[in-house]
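A single protein chain has been removed from this complex, and every other one stays in its place.
What follows is chain A.
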């Protein structure tokens, strides 16, 4: 099943010009636990091609949110940037096959 089909909402956005942040909103405590324990940080680092130690991860039980922040692969607005607001990065996790 795609991760995006399991959870309530997945979004990404710039957190300043140098970082992108990705929020995974889970509907229920069960789904939150499922995502929390079955989505390895390494997998996310590989999807976004960043060294694992540069990735920040927050498992926020109260909100049933798993959040990742990564240094932007290309600085916002630079010649190589393709996504000025960083809003489409979430698609990679949305389409990630999750079991």
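Definition applied: a residue touches a chain if its C-beta (ideal position, glycine included) is under 8 Å from a C-beta of that chain, and two chains touch if they have at least 3 such contacts; residues count from 1.
FYI, contacts and distances are computed from a predicted model.
**Student:** Since a chain is absent, check the UniProt entry for it and pick the matching name: "Na+/H+ antiporter subunit C", "Cytochrome bo(3) ubiquinol oxidase subunit 4", "Dihydroorotate dehydrogenase B (NAD(+)), electron transfer subunit" or "Acyclic terpene utilization AtuA family protein".
**Tutor:** "Acyclic terpene utilization AtuA family protein"
**Student:** Write the list of chain A residues that the hidden chain touches.
**Tutor:** Chain A touches the chain not shown through residues 13-19, 21, 23, 25, 47-49, 56, 58, 60, 62-63, 65, 67, 69, 71, 73, 75-85, 88-89, 91-92, 95.
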